[in-house]
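Omission of a single protein chain aside, the complex is shown with its protein chains in their original locations.
Let's turn to chain A:
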């Protein structure tokens, strides 16, 4: 029994004498049987086991008691107090100097600092503007949320800086190594010139190409209107998000093969949109090749040409019309307000339309309101190709489960079941339906599928006369095709199968 170590003995002693129950977790698991007895019995147990340590134990116990409060004396010690007085003095000097200017913000600054001290998610540096917005927020929870947003943004910036530093240092090391390898032959200029036949193509040239195209679009291109009249419906954060999306839109438009002529209509010069746009673009706002105007689009374009695109509209857009002017409302509704853009359209008695999302996509969960950059990419793709499958690629994949084809191309009397919602490539009409047929019968082996193939051909008869040739040709190929190509045809791809080029 002398295996009991001194620390464990102390533990037992403390437990014997403490009045409150102790949750010691795993340690006490083997001690608990002892506690079935009354405390004095355990005490006897302890003392019988460690008689020799009795005197030391009592002093230990008083030492323990003192130990528990030693932190208080440490904290109240004069050494630390002097430090704090020094801090206070410095703080007072600073405070009196800045008091006149910043006294309304001092309280918020102090609030932020105390919250940082207490460990809440708060940024380390805050600008005057940010402090002012923080002060204008009235409730505690809104202040907390704003500070959390600033703290996360700061965290991203710091992480990026750290990464950049690391990359730079690695690159320096690499460069240093390379230089030592190459020796002194190349010299300074040689270090920069690469020995290659490819012409250096600078980003500047690409930019100027895009700008020329945008300028051409302004003269001859199809107009696309962004309606900026939703300032009252959005909060500050939503406005910032809208402007970010508009920036992206402009970028995608400029870089496309055939840009739209963008109009930002109803843009009030003193309004929130304008202020935010100028802040984001800076000097290049004046050099942008778009039209930003205060006027309403009803005044600029004839009434018959306007179509308002909104998700709440009952009419579905069937095909892209190159003569119409489409209007997109620049609204981010994190606070969901249904029907706002439709209300605008109703007031001006405009034609409305919505994208045919339900006709082409197997919708899962998610709002049918799309962001502005998704919209412009869809419209650009639609303008170029005229195909909805290609255009609706830009709808976020989390919102839908894939494209599907309504069952019009499925022939009756085939082996397909009713529930075959086949993910088919639209171009390969009858051939693809035949593909799944072979998949169904795959297990029977090649000979039998050949038989079914011929059987189908006979059955299809005169109606399929024109297609019988491609059928047999494709039939030979698909038997040997691996399974996965047949089932998961979600990608709207050109499969480059040799028979499709006919």
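Note that in this section a contact is a pair of C-beta atoms (placed from the backbone, for glycine too) under 8 Å apart; a residue touches a chain by one contact, two chains touch by 3 or more; residues count from 1.
Simple rule for what comes next: contacts and distances are computed from a predicted model.
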item: Protein name, per the UniProt record, of whichever chain is missing from view ("Trafficking protein particle complex subunit 2-like protein", "Mediator of RNA polymerase II transcription subunit 17", "Cytochrome c oxidase subunit 2" or "Mitochondrial ribonuclease P catalytic subunit"); value: "Mitochondrial ribonuclease P catalytic subunit"
item: Contact partner of the left-out chain, one of A:76, A:199, A:219 or A:257; value: A:76
item: Candidates A:118, A:219 or A:257 - the one touching the absent chain; value: A:118
item: Residue among A:222, A:242, A:256 or A:344 that touches the chain left out of view; value: A:344
item: Interface with the unshown chain - residue positions in chain A; value: 18, 20-23, 67-72, 74-76, 80-81, 84, 87-88, 91, 107-108, 110-111, 113-115, 117-120, 138-140, 143, 312, 314, 339-340, 342-344, 346-347
